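Here we show just some of the chains, and they stay where they sit in the whole.
Chain lettering (A and B) follows the sequence in which the chains are written, and residue indices restart at 1 in each chain.
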Amino acid sequence: MKKLLIATSALVALTGAASAEVALTGDGRMGLVWDGENAQFSSRVRAKFNLSGETDSGLSFGGSFRVDQENYSAAPESRSAAHGTAGSVYVSGTFGKLSMGDVVSAAEAAIGDLTELGYTSGEFASNPEEIDFLTGDGENEEQGPTALYEYTFNGVNLFASMTDGSRRDCSASNVIVGDLECFDFDEDDSTDVAFSLAAGYEFGAYNVALAYSENGDGREIVLGGTAAINEFKIKAFYADYKDRDIAQLGDFEYNFDDDETTFEVDYDRAYGLSVEYAMANGVGIQGLWIRREVEILEGFADLAEDTYDAYGIGASYDLGAGATLAGAIIKNEVFEDNETRADVGIKFQF
Amino acid sequence: MKKLLIATSALVALTGAASAEVALTGDGRMGLVWDGENAQFSSRVRAKFNLSGETDSGLSFGGSFRVDQENYSAAPESRSAAHGTAGSVYVSGTFGKLSMGDVVSAAEAAIGDLTELGYTSGEFASNPEEIDFLTGDGENEEQGPTALYEYTFNGVNLFASMTDGSRRDCSASNVIVGDLECFDFDEDDSTDVAFSLAAGYEFGAYNVALAYSENGDGREIVLGGTAAINEFKIKAFYADYKDRDIAQLGDFEYNFDDDETTFEVDYDRAYGLSVEYAMANGVGIQGLWIRREVEILEGFADLAEDTYDAYGIGASYDLGAGATLAGAIIKNEVFEDNETRADVGIKFQF
């Protein structure tokens, strides 16, 4: 019996070493979104490829991307896992983990976002839980793949990420003519490398992290912390930006008196807090508040608000096996009509 | 031994309850299409994601979509499983089954289409087997996800479907700026909710169903029935439309004397019949006939035909394991040159 077990283990080890594999996961959701005036159906279904393997010497490698992150043939200049601007690949070992592709920045890897509310995970209210990190996270896609390095020892987590300052010019016309121009970077030489550095420390149920990033003229310092106290999980962050203009602001748009024209704006700082409360019976309650402070660089700046708050509350019920009932109410002041929005539905993990 | 079996069963049950999964299926086909003047190669290969799970309390949930139904990044305003306008998700239990996404209407769920001919399943002749249902089936995509509810008891099948009257404005420009506008539905308020109600009854080898639908000004009543008599399967339908204009007609185009200009037309009614004959040796023969009656709302309407027939015959041979040889000849009067078309090839299910 013992011999058989050993033989089997050896076989498993052999198989493990000799092959790498592709596994599938997925998610879905369905429900209703209230936009302040109407209720709307909102649903989706997605699938994700998870590739993994291990070399003879014990290095782990792999990658992952979702089906909806791949569309190269149709739009060569947009994001594509097959071209490094969606999904990612990695190799990891005792030296740490090196990832490349559409990875998060070191700042986001160390600090993360606030908690997501509702069955659409905050999407119905323009994702107020997302911290506006200066690099990665959709900010410098035009520079192609981002590289992220992670290393952990004795509860200390170190992170470094960078993009290379330019992107292969693999636009549609070049792809039709051939790959010839794709690696001709001459025109991009004026762009600076963007990077992010971060360090975190875990002690028991507490976690703090600090990050510094540069992207063009913009600078970012973010401080974040997490505490898990009994059924509560609390997260807070403070982000200070310098010379960050609206173009770098991402999912954010300014509307003054129904006038959607964008002004020259300095994004000064943001800070916020989220709390999760999880009961043993599967019921959870979540809340978040986030504030963004901007400085309007126009003569009539006194007319405009310079603080945008978003806050909301959500509830969830774990049905088991990856199914969760969830709903939330969020007020996000970036909305033109300043309306309160809500969602309720069911979400699935496969 | 008995104990071991019980333990194993328990383990399986536990695993089943604790996990949801993603399975892959696919299809392919290859062959020749005759368009009345030329023979052309026509082939395809597709894959489908099938997601499924079961909650702790016994609710089933899942979803599915094909790879070619997902292309969000490239065309945010077109159909996308990741955004609810292709593929679908569902949850089902003793209360029935609720689906959302690109689901069929209640009318189509109850009645279905006529039988498909040839290895391209009627596609080579503009799918004459498809009944022009007023809702779902590509008719009101601009309203976003459709919800479909199904309930069955004692051979009675009840169906209800609806769309919410508007769609998230997640066009390309809004996605680039952010998700902000995606749930701002103000401009869509004038659109009416579209819905469909249907009931069917199964008794032995017979099935009848009746459906009523509304979409904008259009109204639809469809009656359908199926009978399985020995080796024969017969299907017939009658559809009556009111205030249905050509824009709602879908895969249909009017050509008068080589003039492709579209006229204002009322789609009055359609009816048809299909017969399948399946021999024990794997050989099958299929036939269909469908008639569409329209009323030309123009002064010179006497010049134009007001009835469009399509009819065809097909043969198939089951090679086993999902492979089928099939061919068909179809005359579809909607074609400009009024030509007869044919296909022959092999199709696969994986």
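Going forward, contacts are C-beta pairs under 8 Å (C-beta built on N, C-alpha and C of every residue); 3 or more make two chains touch, one makes a residue touch a chain.
Please read all numbers here as calculations on a predicted model, not as lab measurements.
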item: Given 2 placed chains, full-complex copy number; value: 3
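What we mean here is this: only the chains that are shown with their structure count from here on.
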item: For subunit A placed onto subunit B, the superposition rotation in degrees, Cα atoms, nearest 5; value: 120
item: Separation of mean Cα positions, subunit B and subunit A [Å, integer]; value: 36
item: Residue ranges of subunit B touching subunit A (in the complex, touch as defined); value: 17-24, 49, 51-57, 59, 61-65, 67, 70-75, 80-84, 87-91, 98, 100-101, 144-147, 163-166, 168, 177-180, 182-186, 188-189
item: Residues of subunit A that touch subunit B when the two form their complex; value: 24-26, 28-30, 33, 35, 37-47, 66-71, 74-75, 78-80, 86, 123-127, 250-253, 319-323, 334-337, 341, 346, 348-350
